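One protein chain is absent from this view; the other protein chains keep their places.
Letters A and B mark the chains in the order given here, with residues in each chain numbered from 1 onward.
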Amino acid sequence: MRCFVGIDLGSTTTKAVVIDEDERLLGRGITNSRSNYDVACAIARAEAFINARFALFEEALAEAGLEEDRRTSLAKNLLLSFRKRQHLVQHDALAQTMMGLLEDTRYDGLRSELSHVLSTIIEGMSADIPDLFAPGAKRKSDFFRDVASSSFMRRAEAVRSDEIGFDVLMGLFDKSIIQVENSELDISFESNIRPALEEVLETKSGELGAEASRIQEALDRVAAIDLECVNSVGTGYGRTKLPFRKEQIRSEILCHGLGAHWMFPDTRTVLDIGGQDTKAIQVDSQGIVTSFQMNDRCAAGCGRYLGYIADEMNLGLHELGPLAQKSKRQIKITSTCTVFAGAELRDRLTLGDKREDILAGLHRAMMLRAMSLLARSGGVDDEFTFTGGVAKNPASVDALRKLVRENYGERTLNISPDSIYTGAIGAALFANRDAARAEATPCGAEQ
Amino acid sequence: MMTTNTGRSLEDILEFAETLYHDAALSSVRDWKKTHPGRIAVGSMPVWAPRELIHAAGGLPVSVMGGGDDVEIIKGDAYFQSYICHIPRSTIEMGLNGSLDVLDGMIFPSICDVIRNLSGMWKLLFPEKPAWYLDMPQSFDEIGRSFFRGELLRIGKEMGELAGHEITAEALKESIAVFDRNRALLERLQEHRLNRPWMFPISEVWSVIKAGGFIPIEEHNDLIEEYIAAAEASGRPPIDNARVILVGSFCERPPLNLLRTLERSGCYVVDDDLSLGFRLIRGSVGAEGDPYQALADAFVERSREAAFLYREGEKGKELVARARAAHAEGVLFCAPSFCDPALLDQPMLVEAVEKAGLPWTAFKYAENTGQFQVIREQAGTFADSIKLWSVA
Partner (left out) sequence: MNTTAKKDRSMEIQKAMLARHYKRLAEADKTGDKCAYTFVPGNLTELMHVFDLLPVLPEINALQSAMRKKSAAYISTAEKGGHSEDVCTYVKCDLGMSRSGNLGPTGDPLPKPSILLLSYTGCFTFMKWFEILQREYDCPIVMLHVPYQADGRPTPEMRQYIVKQLEKKVIPALEEASGKPFDIDKLSDLLRLSARAEEDFVQVLDSAKHRPSPIDAYFGGVYYISPIFTAFRGTESAIEYYEALREEVEERVRQGQGPITPEGELIEEKYRVVVEGPPNWTHFRDLWKMFYDEGAVVVASTYTKVGGLYDQGFRHDPSHPLESLADYCLGCYTNLNLPSRVDLISKYVKDFDADGFLINSVKSCNSFSAGQLLILKEVEKRTGRAGGFFESDLVDPRYFSAANIKNRLESYFQMIEQKRSAAQPAAGDAS
């Protein structure tokens, strides 16, 4: 199967998607952007291919006649088991790396004690794994670093001593995790899916019975599909850091425009609010950008602003919107300056204003900034598509909807659940179109 | 001319003035136009405009001073980069949202490049209404007087065309006389304030002065008289505040709450450059001879020192003199962010103020600033230190 990959290297996360020749979205992958862009890019891409295989696998199960609830539950369990296997591979690598670091001369004198403590921690971390990947278990994040570090810290806290302090242990962990993240371990679909399926079948063999063989066959078929990466295109904040040729790189503006058009073909105006910048884009009926504006040097009104507010209020980012929606008496906030956000907030709270009322005002102030960028770019035409992390915040969406209605009249407002992948999708579409008209560069052949 | 009733209480007067202060939709101007059909209302940006010409054309001169903290900026930000001051944003906002529809024309005086360029933006955005750019002379001599007379004559002629009748010399002389009375009353208000600042808080004084931009000048004259009488009768007791002079707020206005904050932090603002245009010309213009020449002469010869008027060598001399006359114990430099005239002038004024041994402090604001904590602390510390000094 001919595939095309789009990668969006954002300031906080790196996203990758795979599409086929008919511009069908096959898979998505996301990872945290790290210092090593090559690795972030490789991991996001690998994730997208894994995600594609799983999607294809579900299709194959449907063809094999499995009922929907069965398919869903099976796929869910299989994914958990697969993730666990991936985790184990990385866990082993981490354990090995940490133990290996003990050879350093700086640990002379401490080595045997340290080795003992570390082994205890690693054992404990191994013991944590099954629960982490049990059905229904809640993980803080899907990134190995996050999961491993919280497990490590908990275990280390329990065993540290006067001789071997917490900071020594964390130092070892930090050093090792970077090495593990930056090494390309075999966590591929091909290598890990069969043992994962075996595990699922083992525990579920009673329920599955005769279906087991059909499931096996379906998996074999999917594993045998050659997902050939014909061309890939990169975009995003860090796109110039991608190991791509110049022709393989597209501006975020173009990718967001085309991605939004792909998601909602009647889109004429796109607003994207990410962590670091805000973009207002106008596209024509083909998704071609006709004009655009980005926020000026001042990052007021970007996602980062909400981050500061959340920190200041000691709330999770996702809690801000719902809290603001509870407001009955919105307060007028004049400054969306990130630098002054904290001070203004404290001042308001001291004055006795309610948190939700202040937050409602802040969300409106933030959307006012977006409105001015939209106006600069040419206004808000029907249909209007809102993308980026901030599109997930319901209070922002409410404020935006209201302002758009007041200033431009009724507009269809589109928000896709895949919104975070808009740029990557646009990039993948360019990869497909470029391949049709010019030379292409398969994945891995970039450098 | 009809006068308003003289029995208003201080509270009534202040409520009236403050309502006008916050009336971004210009309802007082709308009401006036309803009761004066066929007459024109002409707006002017800070700082100075020949309001006498509008009056002489039978029109209502209206101050356009931005939206303060009453106007939410939705469209205005689309026209200005983040490094440009706030007043043009709210002014464009009010232009686009219909608040200024009631005006038949606008005057843009030559006080800085932002307001200068705003005049051109106005021509592009609202081509159906006249937008006059008024080039104030920077040559303070016979050449400047003759040029400025020409400028005033040009605007007067076009103003007459807008009003539907020529401005006669007689009408202009009468208007000058009414405005001369206004200048004299404002001067009187200033004297009262200097003598008993505890009876004339800056926030009140300024809303009374500023009201003159939204009501007929004759009514404003009455208002000032009423206010002086009512404030004097208020019996407010003096408290131990520091006497300061406020500099830099001649264009984009500070929020009223900022001025209250200064008072509450222990400052009596005894002199300032708020609504400077109303008080720019010292003394009377006079109604002798050619009224256009009289206006031009008064402007060229008797304008107060201001950041937008060229001064050779003696920068700050007048500020120090005013501070002395007001027995001010310190200077507050209070300029809008990104205000070129005020901020470029400031270091030169500071030099003069320091030379004169006057303490000073400086801060910035925007017309829609909502936070005064920092200013409160700064002004409070400043007032305290002045008081300590005066005791020592």
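FYI, a residue touches a chain if its C-beta (ideal position, glycine included) is under 8 Å from a C-beta of that chain, and two chains touch if they have at least 3 such contacts.
Since we're looking at a predicted model, the values are computed, not measured.
Participant: Which chains here touch the chain that is missing from view?
Facilitator: A, B
Participant: I'm checking contacts with the chain that's been left out. Which of B:Asn117, B:Asn195 or B:Ser390 qualifies?
Facilitator: The one listed residue touching the chain not shown is B:Asn117.
Participant: Sort through B:Gly164, B:Gly289 or B:Pro347 and give me the one touching the missing partner chain.
Facilitator: Final answer for the missing-chain contact: B:Pro347.
Participant: Which of B:Pro137, B:Pro197, B:Pro291 or B:Gly330 sits in contact with the chain that's absent?
Facilitator: Selected residue, touching the omitted chain: B:Pro137.
Participant: Considering the whole complex rather than only what is displayed, give the residues of subunit A touching the chain that is not shown.
Facilitator: Per the touch rule, subunit A residues meeting the hidden chain are 237, 240, 250-254, 284, 286, 288-294, 296-297, 376, 436-437.
Participant: If the hidden chain were put back, which residues of subunit B would touch it?
Facilitator: 78-81, 83-84, 88, 110-114, 116-121, 123-125, 132-133, 135, 137-139, 141, 143-144, 146-147, 150-151, 154, 307-308, 310-313, 315, 337-341, 343-348, 350-351, 364
Following the convention adopted for this analysis, only the chains that are shown with their structure count from here on.
Participant: Calculate how many whole Å lie between the centre of subunit A and the centre of subunit B, each centre taken as the average of the chain's C-alpha atoms.
Facilitator: Centre separation, subunit A to subunit B: 55 Å.
Participant: State the interface residues of subunit A toward subunit B in the complex, per the touch definition above.
Facilitator: 296-298, 300, 332-335, 340, 343-344, 347, 368-369, 371-373, 375-376, 403, 406-407
Participant: Can you name the residues of subunit B that touch subunit A in the complex?
Facilitator: 69, 72-78, 81-82, 366, 368-371, 373-374
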